[in-house]
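Here it is, the structure in full.
Moving on, here comes chain A:
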Amino acid sequence: MSDFGFHLAFWSLAAMTLGGASMIIISRNLIHAVIWLVMSMLGIAGLYLTLSADFIAVVQVLIYVGAISVLMLFAIMLTPRAERDNSQNIKTGGPAALVVLLVMISTLWVAIDTDWGAVREAALTDQARLIGESLIKHYILPFEIGAVLLTAALVGAIALARQDDEDAAVHAASLQAELDGEGSVDPVNVVDPPIAAEAPDSEAAS
Partner candidate 1 sequence: MTATYDATAAMEIVNAHAPGAACVDDGVLFLEPERLVESVQSLRDSGESDLVFLCNLTAVDQELHFEVVYHLQSLDLNHILQIKARVTDREDPAVPSLTGLFYGAHLQEREVYDLFGIRFEGHPDLRRMFLWEGFPGYPLRKDFLQMPGQVRAGLPGFPHESEENAWPVPGSVPQRPMHPNDPQPEGDLVVAEESEESS
Partner candidate 2 sequence: MTDLAQLGNVLGAWYDFRDLNNLQRLITEWIAEWGPDWLASIVTGVLGALGILAVVGPTLLILIWVERKVISRFQQRYGPNRVGPKGLLQPVADAVKLILKEQLAPRAADKLIFFLPPVLIFVPGILIWGVLPFGPRMSVADLNVGVLFLLAVSGTAVLVIFMAGWSSNNKYALFGAMRAVAMSISYEVPMVLALLTLVVFSGTMSVNGIVEWQQQEDVIFILLFPLSAIAFFFAASAELNRTPADISEAESEIVAGYHTEYSGMRFGLFYAVELGNTLVVSGFIATFFLGGWWLWGLDQWVPSWIILLVKTGAVYFLLIWTRGTLPRLRIDQLMSFCWKALVPATLLFVVVAFVERTLLISEGWDTTVALPIMAVFNIALTLGAIMLFARVARPAPLRRPARIRMAGSDIGGLRAAREVASRREEPQFQVGGD
């Protein structure tokens, strides 16, 4: 671990990760924040490689950079532009910084002071096979529970995000109001939507 190449890799990746994370705090635009998040994720994937956990590194890139960041960008696109400033919450900023400082000092002190009894054997090789086997053999129960959890999350997310009928009516009414030019429709007292909401019915019915 001591040759020059490894040092170069570790320090550059550490800088990339911490730099990306701190830029998230500073950047004004939320989309910039997500892109800095992606950069720090890639940094962390590199750090996994330096720890020779290459299966985890590739999974990290595949899931975090490939899916979760795009999911966040979609969420940002679906919410209005007015909300996109990445502004801090000034009045809770102060105490938050205090708490974070406290946590940081305690964790750093623990990290540096205790004797972890670190031992340096050769790293695992061919993690993919070992992890796969242990998932099936040793950790079969958590594996199944994880599967159930993922399906539940999937169904929950769809059920939440889907527009059911009266929402669609409100949406259709506000669209019609937009086209006719008067102000936006007050979502509460929409008795019978001017446009019969037949378009989304197909979805609701299926």
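If you want to know what made the cut, all candidates are chains of the complex that A comes from, given by their letters.
Odds and ends about this structure:
Just so we're on the same page, a residue touches a chain if its C-beta (ideal position, glycine included) is under 8 Å from a C-beta of that chain, and two chains touch if they have at least 3 such contacts; residues count from 1.
Just so we're clear, the structure is a prediction, and the values are computed from it rather than from any experiment.
Within this complex, chain A is touched by candidate 2 out of 1 or 2. Residue ranges of chain A in contact with candidate 2, taken from their complex: 3-5, 29, 31-32, 35, 38, 54-55, 58-59, 61-62, 65-67, 69-70, 73-74, 77, 126, 128.
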